[in-house]
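The complex appears here without one of its protein chains, the remainder shown in place.
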Amino acid sequence: MAKDDHIIQEITTKEYEHGWVANLESESAPKGLSEEIVRFISQRKSEPEWLLEWRLKAYRHWLTMEEPKWPNVTYPAINYQDIIYYSAPKKKASPKSLDEIDPELLKTFEKLGISLTEQKRLTGIAVDAVLDSVSVATTFKEKLGELGIIFCSFSEAVHEHPDLVKKYLGSVVPATDNYFAALNSAVFSDGSFCYIPAGVRCPMELSTYFRINAANTGQFERTLIVAEEGSYVSYLEGCTAPMRDENQLHAAVVEIYAMKNAEVKYSTVQNWYPGNKEGVGGIYNFVTKRGLCAGDHSKISWTQVETGSAITWKYPSCVLKGDYSVGEFYSVAVTNNFQQADTGTKMIHLGKHTKSRIVSKGISAGKSQNSYRGQVHIHKRAVNARNFSQCDSLLLGDKCGAHTFPYIDVENDSARVEHEATTSKIGEDQIFYCQQRGIDEEAAVALIVNGYAKEVLNQLPMEFAVEAQKLLALTLEGSVG
Amino acid sequence: MLKIQNLHAQIEDKPILNGINLTVNAGEVHAIMGPNGSGKSTLAATLSGREEYTVTDGTVEFMGKNLLEMAPEERAREGVFLAFQYPVEIPGVSTINFMKTALNQIRTHRGEAPLDAVAFLKLMKEKMKLVEIDQSLLNRSLNEGFSGGEKKRNEIFQMAMLEPRLAILDETDSGLDIDALRIVANGVNALRSKNNAIIVVTHYQRLLDYIVPDFVHVLYKGRIVKSGTKELALELEEKGYDWIKAGLATV
Partner (left out) sequence: MELLSEKGLPTSRSEEYRFTPVVRNLEGIFSGAPAPAAPITASLDLIPGISANLLVFVNGRYSPNHSKVIDNSLTVKTAATPAPKADQDPFDLLNQAFADELIEIQVPDHQQLVHPVAIVYYIDHSQFVFANPRWSLRLGTGSRCTVLEYTVASSAASFFNNKQSTIEVRENARLDYILIQRGSRDEVMVNNTAVWLSSSAQALCYTCTLEGKLVRNNLSLILDGEGIDAHLHGLYLVTGQSLVDNHSVVDHRKPNSFSNELYKGVMDDNGKAVFNGKIFVRTDAQKTNAFQSNRNILLSENSNIHTKPQLEIWADDVKCSHGCTTGQLDEEALFYLRSRGIPKDAAKGLLLTAFAGETLEGIHDEAIRGFVESLILEKLHTAHLQ
């Protein structure tokens, strides 16, 4: 097995390719968290009084809460006073057009492979780019505007569409929902806002790219998507961060509100810096994502490919309130080196004839720990609810762990709930078969893993799927036989 | 092309091959026959580089190179092809995608440019006819849910695609009905040329009616105990393996 050890070592030498720091001047709040900081952020963003109050309420509640201890992850205590809660690229005034954006900043996003220059975008994806905590540019705004679609930074929405923000902010994830959501509610600095009017099918993918750049900075963005009756939108989220020795905190909140017959597809390719091969540095990714299928026949579908972060703590959930509403969760989570992931979903069935489907594929390598944690809760009045869950784990190497914690609570006798889970190592026979056809071990592992994850990757929009496949291959480079 | 000298191999601590000597030249077809447990499949596995089998003595030279020190994929790239007795299933990986990856790795090894999608599909369509395989089958996950016959045809299809110098067919006839056997054999015969060689490993003479060998070797207790021409296979068929065992016992 010496060969395996050698290969496992090889994986750990893989470098994180987005680990550069952009040379941007930024303006930051002082370190630490207090009511003053919350006020500072709110004032800096010229927010209305109600929003400040909302933040302060969240902050005061956060003070009474305890950090959750139940996830299957370990990390040193976070010093919440040692974090900068607000950092913005320095600029004169809000850019009126892309021409006014700091060229250094444009370069930052070009480096990430995200062009903010509209004419260069042929793929027809509207992008909202968030650097550190602030949205820096949103593309295709006018074109979307013609359809009545609002896609802009959160700050902008607060000023331009205060009624919508006030109505839906916290309607799915209340400010006091959990420790990290409360923290986010107090200090969130920006994010994306998206509103699809009734009957409109959004003609292009909407996309947000998040990047943490400044040191010692937490990123606390907030995304709010409202899909009116009969509308449809596909939303993409991507993220990267520079390599730093210290851990950085990312505590985001995503809320989706879907009315009658509306459909929202939310896809994430998460590639935050996972820390180095000794487990130093990396992002703590503590995220609350929840969608509410408020109306009948609504549908919310989460797809995630999780390859980054030192620690991932994330359960994109669906509250199926409307009758005949549908929730889906497709996930591939890869952990390597010292990464820890505790991720899964919650499907809360409240309405009649609600359906949910969970497909989770965990892949652990190196010395990582990968946990699926999910809940399927069929409430008493959820007549004829259906759920199917498939949770598979693949182990590469003998120093990693795979854990499955499904909670299934059924309170209605007409429900049908099925859960299946398997854990196995990558098939030596399969690798040998590939090798016998001339494919080397590394390529064979990538091929097999991609095949294993295919059901999930198929859910991603084309361009994202290709990126995700490459990312999987890269993360597991040189994996074991 | 292939020169096996005094090959000894074992699995765990159990010796299976006890001194095999065999020379195969380009253009030849050799049949390896023998009763169950005689070491036929071990020989095929050892030549293709399965890790569970340890070579304890002897040498194998292929095209003038030491085959035994090559990784399985290097052997494949040098032109050794094993048609598996039990082809594995790989969920989510289509045969087309799989073959494209394999072929282009081999081409790169040979110093040829990788084939683009169009050229690849053209080649594939051509080779599909050989084994009467349908494209819908190749679009599916590799071997997943394939019938026994479909799996074996897929093996020969892959052989056709990769154009190996030396093909080893490990019990390719097992589990095939007569029609499937004929299709597989036709495919193999179409691939015979003066530049390549084939080793057919089989328990029964049946396959050799269709793939006519130049030489027949009988393997028993890890050694080649008898060699001859195709008539030897017929004699074996008639007299059974006990004839060989009896013959050895009297020596």
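The chains carry the letters A and B, assigned in the order they are written, with residues numbered from 1 in each.
We adopt the following convention: contacts are C-beta pairs under 8 Å (C-beta built on N, C-alpha and C of every residue); 3 or more make two chains touch, one makes a residue touch a chain.
Keep in mind that this is a model prediction, so the values were computed, not measured.
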*The chain left out here touches which displayed chains?*
A
*Of A:E36, A:E53, A:D82 or A:E411, which residue touches the hidden chain?*
A:E411
*May I ask which residue of A:A258, A:C400 or A:A446 touches the chain that does not appear here?*
A:C400
*What residues on subunit A make contact with the chain left out of this view?*
70, 393, 395-425
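We take it that only the chains that are shown with their structure count from here on.
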*Please work out the Cα centroid separation of subunit A and subunit B, and write it as a whole number of Å.*
49
_List the residues on subunit A that touch subunit B in their complex, please._
427-430, 432-441, 443, 447-448, 450-455
*In the complex, go through subunit B and note every residue touching subunit A.*
48-51, 71-73, 75-77, 81-82, 84, 87-88, 90-93, 97-99, 101-103, 105-106, 109, 141-142, 158, 162
